[in-house]
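I have placed the structure first, in the form of structure tokens, so that the comments after it can refer back to it.
Here the complex is missing a single protein chain, while all its other protein chains stay put.
Right, chain A next:
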Amino acid sequence: MKTKSNRTASWLMLGAVLSSVLIYFFPLWKITLYAPQYPQGIRMYIWINKITGDDAYTLQNINILNHYVGMKDIDPHAVPELYYFPYALAGIIFLGVIAWLIKKRWTYLSWAILYALSGAIAIYDFYLWEYDYGHHLDPKAPIKVPGMAYQPPLIGTKHLLNFTAISLPEWAAVFMLVSVVLGFAAYWCCRSSSDKQLAHHHPNILTSSSQSRVLSHH
């Protein structure tokens, strides 16, 4: 028995899945570094499966700068998440498709919760990497500033010696957020239609709005 709200929920869920697919094609996060010698800034982009920069040499150039304070080289090959996150996302998209096919409110809700938790874990993981890069410094570093760590901010701006680091979500993060929101919205819609079905049998608990809708339906 298809209702208008159910169809809306289905569309919202489809939107959530498609939005998730876009994550592969855009960076998740951007860290911009400004210094007197880099007035135009150096930009590093974190994707679901790679780390890139303004050009092919950005990482090398950032690593050269970082080595003075003893930071490890940023080497995408040394970050295993970049290998398995794309598969994890594929799994989530797959589950999303299943949820979309089942078209039940609990499938939408479980998917959205799973997705939100995964996203939170990914962000926490990103934080841990930032912490690791910023705190585990080579004891033989040429420049040692006591008490100084070089962890870039998760979101926002931070001054690190001569650098100003700005860390902000990018398009793929927006798509991830949109996916989660649409998942919850699908659940919300579905709940509304369940209410409606419920209301059909128990007119007493109708809200005034759904009552008018039901009435016009007849």
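One rule holds for everything that comes next: a residue touches a chain if its C-beta (ideal position, glycine included) is under 8 Å from a C-beta of that chain, and two chains touch if they have at least 3 such contacts; residues count from 1.
We adopt the following convention: contacts and distances are computed from a predicted model.
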Subject >> Undepicted complex member, UniProt protein name, chosen from "Nitrous-oxide reductase", "Tricarboxylic transport membrane protein", "Aminotransferase" or "Lipid-transfer protein" >> reply: "Nitrous-oxide reductase"
Subject >> Residue in contact with the excluded chain [from A:25, A:68, A:87 or A:124] >> reply: A:68
Subject >> Touch residues of chain A, complete complex, unshown partner >> reply: 56-57, 60-61, 64, 68, 142-143
